[in-house]
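Omission of a single protein chain aside, the complex is shown with its protein chains in their original locations.
For reference, chains read A, B and C in written order, and residue numbers begin at 1 within each chain.
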Amino acid sequence: MPLTPPDPDFESRTRASFAKQAAMATIGARLARVAPGEVHIDLPFREDLTQQHGFIHAGILATVLDSACGYAAFTLMPADAGVLSIEFKVNLLAPAHGDVIRVRSRVVRAGRTISVCTADAFAARDGQERHVTTMTATMMTVTGRDNVTG
Amino acid sequence: MPLTPPDPDFESRTRASFAKQAAMATIGARLARVAPGEVHIDLPFREDLTQQHGFIHAGILATVLDSACGYAAFTLMPADAGVLSIEFKVNLLAPAHGDVIRVRSRVVRAGRTISVCTADAFAARDGQERHVTTMTATMMTVTGRDNVTG
Amino acid sequence: MPLTPPDPDFESRTRASFAKQAAMATIGARLARVAPGEVHIDLPFREDLTQQHGFIHAGILATVLDSACGYAAFTLMPADAGVLSIEFKVNLLAPAHGDVIRVRSRVVRAGRTISVCTADAFAARDGQERHVTTMTATMMTVTGRDNVTG
Partner (left out) sequence: MPLTPPDPDFESRTRASFAKQAAMATIGARLARVAPGEVHIDLPFREDLTQQHGFIHAGILATVLDSACGYAAFTLMPADAGVLSIEFKVNLLAPAHGDVIRVRSRVVRAGRTISVCTADAFAARDGQERHVTTMTATMMTVTGRDNVTG
């Protein structure tokens, strides 16, 4: 499916919104790539993001995956729209440890109101990647009085 | 269903494991209550945990809900077992803002290998609570060679 | 949360729509109760709905749970609206066998566009019930040009 963003400035708009997500800065997540219907985010490994076994906490992975899904959908939204997570689900496939967690998302369906996205997280170490988590998420386009972005 | 933990020291074991989750300290989450098949966690509101609209990031909510579900299941596991998240799904019901996010989880089914838990997050302000997120999660009991807790 | 249906004829409207679901008749599901934000459906056990071990197929359970969730949301929608399933997730808790599967759903959040519902299935035999499945579902209110109900 060829995806043509209705807003030609989709990349700068997406990067600007990502920069407003304080949680991304707090966990050290970096927006690596923004393309139509596609977003990549990197999360360098940090001890202070782990669970009791020393792996990245599943919820922290979900935080990055959710942002990746939301912004993948956002790239295809009109310039005046905001994006809202309706729901997401993750399956944890393997322990998340390594040098960096690479997250890649893409839009599966871009609707007027509802978009569906998937994202996958890969734990990278020494150039090797391991698939650690997969997400499916539903995103909502909010405009006008529903647009909480103001 | 009356839930009798096989390990009488379930509470101290659960609190000790929670204390090892560095991610919980990083986001400021506090273990409020540990009972058989039930865990409460509080997350005081912090600006540095928000998304672009100033609400707590859905993934940060999921982080707390996932820990709450995992430890609810953990209270009912044998003393030598570890807990692993298999999958979880959240629905976002309302924007998460307020003074503190209160998360309450409970075990729906405690199996030998697989447990299913639910958790709900409520945004509290001035003594009023609003239901903001609900999670269903699948947890796995890991023992012996599968127990990554060492 | 007190739920007041905007359409006073919500019950007959819900029963009429349920009657149009040919799949419900095919599997023998019966609408037992319709209340504001709440629907009960019964599915008598039938051999021809089972999986390889002789239990009701998880997907057939999901079929009933999805209808229950959709119609629970539908009871709270305006008279001219249609309901659409956005997504649902089920956890299978125990094998579904017995005389009848009783499904009970309720609305967790009734939004203008998006509603979130949960439903549980119980396998009943000799007056005893066992919790076999739980669902969380997202439903959409469709009106005007989005309303595929015509």
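Everything that follows uses one rule, which is that a contact is a pair of C-beta atoms (placed from the backbone, for glycine too) under 8 Å apart; a residue touches a chain by one contact, two chains touch by 3 or more.
Being a predicted model, the structure only gives us computed values, none of them experimental.
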Next item on the list: Could you tell which one of B:86, B:100 or B:124 touches the chain left off the display?
Entry: B:86
Checklist line | Residue touching the undisplayed chain, where the options are A:3, A:108 or A:124 | finding: A:108
Check: Quick one: which of C:39, C:64 or C:81 touches the chain that's been left out?
Finding: C:64
Notebook entry, point to check: Where does chain A touch the missing chain, residue by residue?
Noted result: 89, 91, 93-94, 108-109, 116, 118, 131, 134, 136, 138
Next item on the list: List the residues of chain C that touch the chain left out of this view.
Entry: 17-18, 20-23, 25-27, 47-53, 55-60, 62-67, 82, 84-92, 95, 148-150
Next item on the list: With the missing chain put back, which residues of chain B would touch it? List them for me.
Entry: 86-87, 89, 113-114, 116, 138, 140, 146
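Here, only the chains that are shown with their structure count from here on.
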Check: Between chain B and chain C, what is the separation of their C-alpha centroids in Å?
Finding: 28
Next item on the list: Please work out the Cα centroid separation of chain A and chain B, and write it as a whole number of Å.
Entry: 22
Note to self: Measuring centre to centre with CA averages, how many angstrom lie between chain A and chain C?
What the structure shows: 32
Check: Where does chain A touch two or more other chains at once, residue-wise?
Finding: 86-87, 89
